[in-house]
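A single protein chain has been omitted; all remaining protein chains appear in their positions.
Chains here go by letter, A, B and C, matching the order in which they are written, and residues are numbered from 1 within each.
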Amino acid sequence: MSTSIGKRELDDAGRALLQRASGGRGQFEDLVIVPIFAVIAALVLGALVMLATGVDIGTIGKSFVALGKGSVGSLNAISETLTSAIPLILAGLGLGLGFRAGLFNIGAEGQIVMGGLAAAIFAFSFPGLPAILLIPLSLLAGAIAGAIYAGFAGVLKATTGAHEVITTIMLNLSSFLILIWALKQPYVQVAGRSDPISKSVPEAGQLPRLLDWIDPNLRVHAGLFVMLIMVAFIWWLLFRSKIGFAFRASGENPDAARYAGMKSGLIIVAAMGTAGALAGLGGASQVLGVLERASPGFSAGIGFDAIALALLGRSHPVGILLAGLLFGGLEAGGRQMQVDAGVSIDLIGIIQALIIVFIAAPLLVRAIFPWGFRKDKEGGAA
Amino acid sequence: ASAFTACQVTDTGGIDDSGFNQTAWKGVEDAIAADGIEGRFLESQQESDYAANLNSLLDGSCDVIITVGFLMGDATKTAAEANPDQKFSIVDFAYDPTIPNVVGQVYATEQAAFLAGYLAAGMTQTGILGTFGGINIPPVTVFMDGFVHGANLYNERHGTSVSVLGWNPDSKEGLFTGNFDQLDDGRAFAQNLYDEGADIVMPVAGPVGLGSASLADELGTDALKIIGVDADQTQTDPEKAHVYLTSVLKRMDSTVHQVIQSAMDGSFEGGLVVGTLENEGVGLAGFGSFEDAVPAELKAELDEIRAGIIDGSISVTGM
Amino acid sequence: MDVELRGITKRFGPVVANDNVNLVIRGGEVLGLLGENGAGKSTMMNMLSGLYTPDEGEILIDGKPVKFDGPGDGIEAGIGMVHQHFMLVPVFTVAENVVLGVEPTGRLGHLDLKKARAQVEEINQKYGLHVPADALIENLPVGIQQRVEILKVLFREADVLILDEPTAVLTPQEVEEFFGIVNGLKEAGKAIVFITHKLHEILAISDRISVLRQGRITGEGDPKTLDEEKLAEMMVGRHVSFTVDKTPAQPGSEMLRLEKVTLLDDKDDRLIDDVSFTVRSGEIVGIAGVQGNGQTELVEVITGLARGNAGRITFAGDDITHTSVRDRHRRGMAHIPEDRHRMGMVDKFTIAENMVLNSYYDEAYAAPLGSIDWNRVNETAAAFCVDFDVRTPSVFLPGGSLSGGNQQKMVVARELERQTQLVVASQPTRGVDVGSIEYIHKRLVESRDEGDGVLIVSSELDEIMGLSDRILVMFEGRIVAEFDNTGGKADRNQVGLAMAGATEGEAA
Partner (left out) sequence: MSNVTINTAGAEQVASTSDRRARITGVILLLLSALVLFALDVAPGEVATFRLTTVRDAVQLPDLVVPGGFNTIVAALLAFIGVRQFLRGGGKWSTLSIGGGLFLVVLAFLVWADAGKSFNLTGMLQATMVRAVPIALGGLAGVLSERVAVVNIAIEGMLLAGAFTGALVGSLIGSWVGLFAAVAIGGMFGMMLAALVVTFRMDQIIAGVVINLFVLGLTSYVTSQVFASNRWMNNAEVFRAWKIPLLSDIPVLGPVLFQQNIFVYGALILVGVATYYLFHTKGGLRARAVGEHPRAADTLGVDVYWTRYFHVTLAGMVAGFGGAWFTLGSVGRFDENMTNGKGFIGLAAMIFGRWHPVGALSAALIFGFADSLQQKLALLNTPIPSEFLAMAPYIATIIVVAGLIGKARPPAADGQPYVKE
């Protein structure tokens, strides 16, 4: 054929096709109004739960004030929110990427464990390196460990078809045991301690705190930049790069991807590996930035929260960033709730769940708050 | 508002863990009852909460801050060094060198577990005892070590061959649930030991042990008895009190209470408090419903061994 | 039983699929329904069967207005529909599919499959359908699956049968048999609505014809007074040529060569059995055959989707037996896949993204750092859409939102607008309206005239006869016959016989 792809002069008919359909009010409602109502509805229901368990009104009021104060009410609150959000978002990005590629990887928790462990071991193994090398290399070690651990599930799926849900669940459960075992090994365990705790990350390996010149207790650390860079990178990877196109195509329609010459096995392994690297990075940043050593249970369920996060953010990097900030805020605010009002921190779990329900089911919010939305049908159907 | 306030930060087990967080909190509650102080606690859900929770207590409203568990060792140290005027105490952890404003509270648990092992060896019908742990870490395995060595001493003295399943003090390997929260593991692991002939089992896995108690309740105490750990389980698990032969006490409540009192009367001094049989920081609880079943000779022997341990004539490490 | 649609309007968001439609359907009569892709035929029939509810207007049965809340109500009222896309559960047996929803049961809610089988047999007998009741749907050829659909409707004793493009996937022989069945039903007094894009079929079977255009009825007619040309004009609004205009082929160098290619399945049965042939540049080779005789697999082996177990494939002189899909694509092999939904496109991707589904990595779209230059992609896609008349308001809409025919045009556009040397086109015009067929055929011939080799696989004998310079017939995994078709000289009957597996002697 003579027509060559790429350079084409467009006539008017062609240019008309380049109009983007505008989102309109429906989109605005979904993106702005729904979340606001979702948070309100969740808080109201949370209050009802407290009432039902015998907490008095005053305390309930106090706890909500504390929730706000603890999440965004002060510099420290914001710092805490960001600190909590960093590993959540990193792991969430990995899961989101996997979902886009059609992989239901629920193994972030195990990948975080491996990443954090590897980062700690690397950092204390090379205490002589300058920070400029030690920090990036330790992060890299974490990312690689996470990638390998996830890649294992990827390879199994690509070669034998073993379902990633099964393998990643099993790898999660195994990772906790591996962690404890590793932490007791003489090379890893800190000298003089009998309990399973790794040697500390040397000063040069710690992600520097960003605001300690204001107050040494402000914990937000340079992992923030790592996280932001990754959000941008993953956005680019998914929506701008060739490999991302292949990821998304295989996620949506594996047969079409095969038809288009994409190698499904390779994509599975690559996507799992990338996802694992991100989760591993999350674990590494937690260890290098907050905990400064690895210990049993340091992963703290971040990998599971990250699933909710990735889903809530619709597997879109920006969505995941926003969802992560929300979760981080709830976590930090929840601590304040406990401090100021003495309400059990478990309540935050309930409120988190309720917020997700309402955000993820706009139809539900519309049903509860019919007056908040325009009645027209077009607006409603997404 | 000028009342003396004691604050506690739990580790991730939470305040109602039927284990050391709860027992330490009991110490605070005792102080509230006895000395009229105020008490409050913060629960940590994950490790990164430790520092944050400690920070939120540093505004001067707490007269003494009690942290719980070896996992909080680093966070407590950091906070204590940054706030030299604030009094701290940490349960189940010791600093070397010591920090001037922190009291570490540690326990010679193996001494009490030794007694339990001796007792159990004297009480078994099948000649087989069992134990299992949460995870294979020293705070857990010291109980198991003591238990095995105690049973060995009984064998030595009585020419019996009571064996302990579930822990090998030499290879440091044994039976572990891998967690501290799946109660049904407690039942399954006890069942496993029971199937192998054990009739007295000591679970060292926090609330998981409650599952073992449930099995003993169902099988009947003739078939299976349980030895509790940490607190007197006839008190913390009153519904199943009848299945506990005894409990290996780690009197965190008592040491916490002591520390609070020292902070109140000004005698607070950084360093170490070691709970031993001698100072009753560790010990054996009563025999509960088995009070009559335990032979008087055995009780006498236990008293004698207790004395032996205190005066150092009996080693609890099996040497 | 008579059915009437009065003033029916249906909208999907901004799209008005049906606009104030009036239509009467009578018992003992076949109504042919005709219209371009996306004209709104299926939508209308889905409302009649109760699957959709009309936004405006009403449906009357024997003069009485009815309101359907779901397909159950439609069935109740005696309206049965055979859908354009099969509504069969592939992992169920024929009997299970047929009785679904009206299952005969024994005690304890036990499913009485024996009774179901007997009932299926009974209808089989009555209408001469010959469907094996116990076979799994996924193991049946599409022709038989089609009959299962009819069986389902008959089993429910429908008086009105709506057949939405039932012949799209049938071979000429199967169509013959199918028409026999339809005539039998008509004689039994049933009202039948027959939708197709094949004009000769609609002329052959209908008693009355209605033409739908952009959601409106734009013409009615009597098949006796109409011919294909007129029908096409009513439908598309312009003259349509049915014969493919082409000059005699000028075959050049060898583009594709298969030597003794064999492919086995899991059970070691031969899907492709020792197949050898060549395609030269500048010629169109058509592979005729009843579906399920190895054509699908043959295309997969040629395009690299499957690996043959033996044999050799060369492309423009190079051995490509073991190269990847992408390598073959890079060398200039275009592939229009048989099943666009499964393979040819990603429903949720935009039209623009679908347009570069297999060329996104091309130099032409490269931006720094391994990025894709989306502006270039979008412009190219827009141009493709214009060329191939893909009807859409924007290239940023999801590919899945296009009507079936337009989806096919999108896929064909993507494959033919590239620099190619060989075009492998499998069922290139399935489900496409006549206007678009004309265009796609024209473009295939253009490809040939510019020196490409073209391999067309189609179960549509007319398409093969009209387009090919040479015809190969495939039967049970083998090439059983070859015909020279220069100037259309191959004998249609002979080809048909070979497709049915007649041996050489019989064919001659």
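In this text, a contact is a pair of C-beta atoms (placed from the backbone, for glycine too) under 8 Å apart; a residue touches a chain by one contact, two chains touch by 3 or more.
Nothing here was measured: the structure is a model prediction, and the numbers come from that model.
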| note | Note: the excluded chain touches shown chains A, B, C
| said: Touch as defined at the start, partner being the missing chain; which of B:Leu58, B:Ala188, B:Val274 or B:Leu298 qualifies? | reply: B:Ala188
| Which of these touches the unseen chain: C:Gly7, C:Pro65 or C:Pro90? | C:Pro90
| request: Among C:Leu264, C:Ala366 or C:Ala500, choose the residue that contacts the chain missing from this document, as touch is defined above. | output: C:Leu264
| Interface with the unshown chain - residue positions in subunit A | 49, 53-55, 104, 106, 156, 159-163, 165-167, 169-174, 177-178, 180-181, 307-308, 311-312, 344, 346-354, 356-357, 360-361, 363-364, 367
| query | Contacts of subunit C with the missing chain: which residues? | reply | 46, 49, 51-53, 70-73, 75-76, 81, 83, 86-92, 96-97, 99-103, 105, 108-111, 152, 260, 262, 264, 266-268, 273-277, 309-310, 472, 478-484, 491, 494, 504, 507-508
| note | Hidden partner sits against subunit B at residues 14-16, 43, 126, 136, 165-166, 168, 171, 173-179, 181-184, 186-189, 191-193, 195-197, 207, 210-211, 214, 217-218, 223, 238-239
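As a convention for this text, only the chains that are shown with their structure count from here on.
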| request: Determine which two chains are connected by the greatest number of contacting C-beta pairs. | output: A-C
| request: Quick one: report the Å distance separating subunit A from subunit C, using the average Cα coordinate of each chain. | output: 44
| message | With centres defined as the mean C-alpha position, give me the subunit B-subunit C separation in Å. | response | 75
| said: Need the CA-centroid distance for the pair subunit A / subunit B, whole Å please. | reply: 38
| message | Looking at the complex, which residues from subunit B come into contact with subunit A? | response | 12, 40, 42-43, 45-49, 51-53, 55-57, 70-71, 73-74, 82, 96, 135-139, 178
| message | For the complex, give me every residue of subunit C touching subunit A. | response | 13-14, 304-305, 324-326, 329, 335, 337, 342-349, 353, 357-365, 367, 369-372, 374, 376, 378-383, 385-387, 392-397, 416-420, 446-447, 450, 452
| message | Which stretch or stretches of subunit A touch subunit C in the complex? | response | 1-8, 10-11, 13-21, 236, 240-243, 245, 248-249, 252-253, 255-263, 378, 381
